[in-house]
Every structure is written in C-alpha cells, then in structure tokens.
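Here the complex is missing a single protein chain, while all its other protein chains stay put.
Note that the chains take the letters A and B in the order they are written out, and that residue 1 is the start of every chain.
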Amino acid sequence: MNISLNARNITVIVLLAALILLPLYVAVTGDRFMLTLFTRIVIMALAASSLNLILGYGGMMSFGHAAYLGIGGYAVGMLAHEGIGTGFIQWPVALLVSALFALIVGALSLRTRGVYFIMLTLAFAQMAYYIASGLSRYGGDDGLTIYKRSQFAGLINLSNKIQFYYLCLAFLLGGIYLIWRLINSRFGMVIQGSRSNDARMQAIGFPTYRYRLTCFVIAGTMCGLAGALLANHTDFVSPAMLYWTRSGDLMFMVILGGMGSLFGPLIGTVALLVLEEALPSIIKLLGSPLFGDAAGRAAEYWQIVLGPLLLLVVIFARGGIDGLLQKVSQKVRRG
Amino acid sequence: MRKALLIAGAAVALAAGPAMAQQKSIKIGFISTFSGPTAAIGNDMRNSFELALDHLGRKIGGLPVEVIYEDDQQKPEVGKQKTEKLIESDKVDFISGYIWSNVLLASLKPVVDSKTFLIVANAGPHQLAGELCSPYVFSTSWQNDQTPQAMGHYMNQKGVKSVYLIGPNYAAGKDMLGGMVSTFKGKVVGQELTVWPTQLDFSAELSKARAAKPDAIFVFYPGAAGVQFLNQYVQAGLKGQIPLYTAFTIDELSLPRQGEAALGIPGAQEWVNDLPNEANKKFVADYQKKYNSSPTFYGAQSYDAVNLINSAVVAVKGDTSKKEDMRKEMEKANFKSVRGPFKYGNNHMPIQNFYLQDVVKNAEGKLVLKTVATIVESNQDRFHVECPMK
Partner (left out) sequence: MLLFIEQCLNGLQFGLLLFLLAAGLTLVFGIMDLVNLAHGSLYMMGAYFAATFVAWTGNFIAGVLLALGATLALGIVLEFVALRHLYGRNHLDHVLATFGLILFFDELVRLVWGPAGMSLSLPAWLNTAVEIMPGVYYSMYRLSIIVVSLLVAIFLYVLVMRTRLGMLIRAGASNREMVGALGVNIKLLYTLVFGLGAALAGLAGLMQAPILTVQIGMGENILILAFVIIVIGGIGSIRGAFVAAIFVGVVDTLGRSFFPDLLRLMLSKDAASTAAPALSSMLIYLLMAIILVARPAGLFPAAGK
C-alpha cells in the first residue's frame, strides 16, 4: 500500500494515534470527561461512516439514517428492560432489526430518486420515531433508562470506561476497514458508478438495484451497531435519537469531513463535536481580555456560525475538510 | 485552554497528595429550563437560588460558592447530558434544580452512580420516592402525588361527586392525575392525556369533558400550557358551567397572562407567597425588591435547596468528603424553610402541610394568589413504603 505523506494523510495518522493513546492521557490526568466525550465521538463517527457509505460513495441521499441509531439503541434498551441483559442476544437483535428495517426502507425507496428518495427515507424514519414515542411501556417520550449495560459473560466489562472505549474504537476501525474493502471491490465500483450514471451501469449489465439495496442494508446494520453502542454509552434511549433533525446532524458530520472519503466522516465528527465542546471556552478565553463580557455572551451564541458554515461548505468546499487538506498538500507541492 | 488548565490543576492536586481534607470552594450544578416557553420557570428558580446565596453572603458553610447553570431545554436526553457534564467535567459537589420529572428520571443514574448529592427543587416522580430512592437524593419540593392528593381531599369536602381528568402525557402528568384519584371519593368519568410538551390545543379534550357532564374538571398543566388551557377553558364557554380544580396550573408566573380567567379557580400548594413565617417574609420581600416580580413555588423550593446544602456543609465544617455526615445532617432538615418547618421521610421526601390557594383581587385590584385554608397537615407521600431505605 502506497501512502503518500501529504497534509491529509498526516492529519489522519495523527488523529488515529491520538484516539488510540487517549486512555493513556486520561489515566495520567484523571480527566474522565475526555474519555466520555471521545467515546461519543468514536460511536458517532461509526454512524457517520455508515452514512458516508451510502451517501458519499453511493449517492443515496438518505435523510432517515438516524433511525438506525435509534433502532439499535432501543433493541438494547427494550431487551434490557424485559430482563434480557446479555449482549449476546441484545446486539445480534439490534443488528438484525436494523438490517430488516433497512431492507424494507431500501426496497421501497430505492425505486425512486432525488427528493422523493429523501422524503421516503425521511417518512420511514419518522414512522420509527413515532413508534418509539408511542410505546408507553418503554417510556414513550420520557425515554428509557438502561440500568445495566450489555453483559458479555465476563469477556468484557462495558461499565469499564476504558474497555468500552477500546471496543468502540475497534468497531470504528473495523467499520472503516470494511468500507475500504467494499469500495475497492467490484461491488464498490458498481455502487460508485451507479452514483454518477445509473443508466450506464445498467446498460453494462449490472443489476444496480440489488447492489444498492445491499449497500443500503450494510450501512443500516453498521449504524444499528453504533446505536447499540450509543445506548450502552449513555445508559439511556429516547425517541429523540430518531428525530429527523438528528439525521441532518449526521449528514453535517459527513459533509463537513468530506463526503466520499474514507476518513472524512471521522474528521467531520471530531471537528464538529470537539468544536461544540471547546469553541465556547476558547472564544471566552481569547475574547475576554479584549472584549470583556461581550466575549462571554458571544461564546454562548457561537452556534450561529454552524448554519452558514454548512451552507458555505455545500456551495464552495464540496470535499469538506478532507478535500481542503488535500488541496493544501497540492498547493504545498506546487509552491 | 480550559483543558490545559485542568491538566495543570490535576497535576498539582495529584502532587499535593491524596484525599485533600479542605476544599477551596463549593461547586453546585443547577439544571433547569432556560430556553423555550418555560424558560420563565428556570429564571425564577435561578433568581431564587441566587437570592438565597446573597442572603448567605455568597458563602456556603463559610466557603466561597460557584454555581454552574445548565439548560435542559425541557428534554430528558439533554438534561441527562448536562448532568453528566456537571459531574464529570465540572466535578460539582452538589447538583440541584430539575423542573421536569422525566428529565430527572433520565438524569438519575449518573448522579447516583457517581455518589453526588442531588437536591431536587421541583420534580417528584413516584419512582424516586419509592423503588429508586437513594441516600444521595433529597427533595425540597414534594412527591408529585401529594399536591393533587390534597386537591382530592378538598374536592371531597366540596361535595364533588364526579370528575373529568385532563393532563399531559409524561411522568409527572400521570402522577398528578393518579394522585388525585387516590384520595378522591367520587367517580372518574373520563381521563385525557395530551401530548407533552407540544400539544397546546386542548379544544378536543375540553369538548369531550363537556360532553361527559362531570361535576368538575381537574387539570395539571405547568408553565405556558397552563396559560393556554385556561384561556381555552374560558373560550369554550365552560367557566360558568363546569368548575375547574387545578394543581400547578396557576402560579405567580402564569397568573399575569391568565388574568381574569383564573379568578376563583382553586389550586393546592405546599407553599403560597403569603405564608406567615419569618424566612418566607424575608424571601418574598427581598425577591420583589431585587427582581421586581413575585417568586413562585419553584423559586421557593430552590431557595430552600440552598439552605439545605448550606446546613450540610456547615455540619461538616467544609469537608465535603464526609458524605455520610452530610447526609445525616440533611435528613434532619435542619434549616429554616420558607414553607415553615417540615420533616423528611425515610425516602428523603418532605412531610409537610398543603394549603388551598385561591386567586383573588387584592386591595389595589391586582390579581394575587392567597392562602385560604390548610387542606392537610404533615402529609407524607404514599410511596415511602416502597423505598428500601430506613
């Protein structure tokens, strides 16, 4: 494998190293909050990567992807509530139900394109949302607390934050690896070809519908896994996980990081969630000596830049951060 | 940068040796709603919390105090996240606040797991009084059922034989309606639970209530929903026809907006602004002076929370690592509450009086809430038997 040493690759390598070494930092400083934050980042990066598979590579604009996070989470939560605490049952159920839901949604939606596809995937996600909020036994809109994380018969203790973090990281890296293998195979070629020109792919003789449906199901299942992890991380599931604006947030992470690039979703998730945590503090810290109280208030309203940022990225920076980093390396090489 | 400071601080702390006996300051986290239509409640609680700190000279147990306010946006998952942030990132010594029962229930596990003291200043889900009770959780408010139970007693006194129930479909709504039914001796001819917090159109429920021809309607709609409900109750022409009995639907915040619609509609409360004890007179007077408005029961409960915390820290002379001692002190409810003296039950829920509040016009023609009578004395919630604590 030939990895050139450009800005983008260096960023990715540094990021991966930081993620792997994070628990060490936490053990030294005792800042457990970082571990919580980055576990969340890793799980969301897995979800974003699964969305990237169908959106970035496959051109399938699913606006209902958050539904799988919810389905995976609720599978774990509902089973735990009923007394089935073992992960060996919970997680396969989560994956199975996600796959099934993706199969149904994909089978019906993939026959359409453009905004109709968006609306259909959205409609199904909203239906899942309403199902979740309609189950009074599982808390409805109040949500459901999970008192014991998934048990794995002593093999791994999910309540141990460090073990759990590494498990999530392993899944993330595994997921990215899976996507890499898929994309670089014939399957991936059909998917990507279908994105740019479906008619041509069909003319060549590929049953593109079947390929895209398979891709859709794989992505849904991967996101369902992220959902099961998320439920264990937060010890809580609620219908809000499935609301359509959450799908928008996922898309934001993918777009910001760079659609159609392998590590783009990870970069985008890290950027967005770290920004959410750090930016208010940074603004306040840097701005206070200059602007005093106004800096504190500005820090509170920082989210106002998020919207225009997304707008600008969509209009001008199609490749996201990943694309920008690549452009930087090109400029450096030329200059 | 904050993280860097945290690292430096942690390094110093580690270097200084384990188990520091004295703390530099007391950190309190406060979770409430500061956005959306119910932000007024959060502000009232924050104002009262701040006033209580002012009255203590901005010191708890002699130590300087820092309060971190976080907004739960009225959503359980957000409240939970903010709770975790307060515990893990800000490392608070106490957490207080919580208007909504569903937010509290979602946030309970991280608090109890981390053995942080939680002083609940409003929500009172029955699970917390029962099977989920914890040595680390205290309430300065009530258990949800208590207030409507008092109302049920009052309705019996008034000879109400049948009632139609309307309330929001979340943890507290169900508790409220259930609590009222538990003491009411008449018949329940219908019950409607509405979508919470989004449904603000009660015309369907009011029509159904009218069709059922009950002696009275009982409702629970806190915050802005209470304003909407009362207006629609009047607009539907029901005010002269079917009397309304309420819990937590009319308070000092909603009354100005409900206006004449609220005249003569009774509610029950463990605190009304005109309770005659010294602590309350000072609280209400100073609140009106500082904020130019009247405090609500939400604020009164938050004010008490500060004093409860203070009593604990004073007892251990500032050494917050002595959690057992703090707990024992708090169980004594050894502070001057603005509702008058009260005791704690085994489940750390108050055993207290409940008063009948009515809406009247005072001498200046302004609408105010007035204590009319005591409905029950030293009332204990009915879930304390389910709590395993002694």
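One rule holds for everything that comes next: contacts are C-beta pairs under 8 Å (C-beta built on N, C-alpha and C of every residue); 3 or more make two chains touch, one makes a residue touch a chain.
Nothing here was measured: the structure is a model prediction, and the numbers come from that model.
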{"item": "Contact partner of the left-out chain, one of B:G36, B:P135, B:G186 or B:G340", "value": "B:G36"}
{"item": "From A:L35, A:I118, A:M241 or A:I321, residue that would touch the chain that is not displayed", "value": "A:I118"}
{"item": "Touch with the omitted chain, as defined above, among A:V93, A:M251 or A:I283", "value": "A:M251"}
{"item": "Option touching the unshown chain, where A:T36, A:S133, A:T208 or A:T234 are the choices", "value": "A:S133"}
{"item": "Interface residues of chain A (partner: the chain not displayed)", "value": "55, 61, 63, 108, 111-112, 114-116, 118-120, 122-124, 126-127, 130-131, 133-137, 140, 244-245, 248, 251-252, 255, 301, 303-304, 306-311, 314-315"}
{"item": "Those residues of chain B which, in the complete complex, touch the missing chain", "value": "34-37, 39-40, 43, 71, 169, 174, 191-193, 195, 198-201, 203-204, 207-208, 211, 224, 227-228, 231-232, 235-237, 257"}
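Criterion: only the chains that are shown with their structure count from here on.
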{"item": "Between chain A and chain B, centroid-to-centroid distance (C-alpha), Å", "value": "38"}
{"item": "Chain B-facing residues of chain A, complex", "value": "29-34, 36, 140-143, 145, 147, 234-236, 238, 240-241, 278, 281-282, 285"}
{"item": "In the complex, chain B residues that touch chain A", "value": "1-3, 6-7, 10-11, 14, 75-77, 80-81, 84-85, 88-89, 102, 105-106, 108-110, 169-171, 196"}
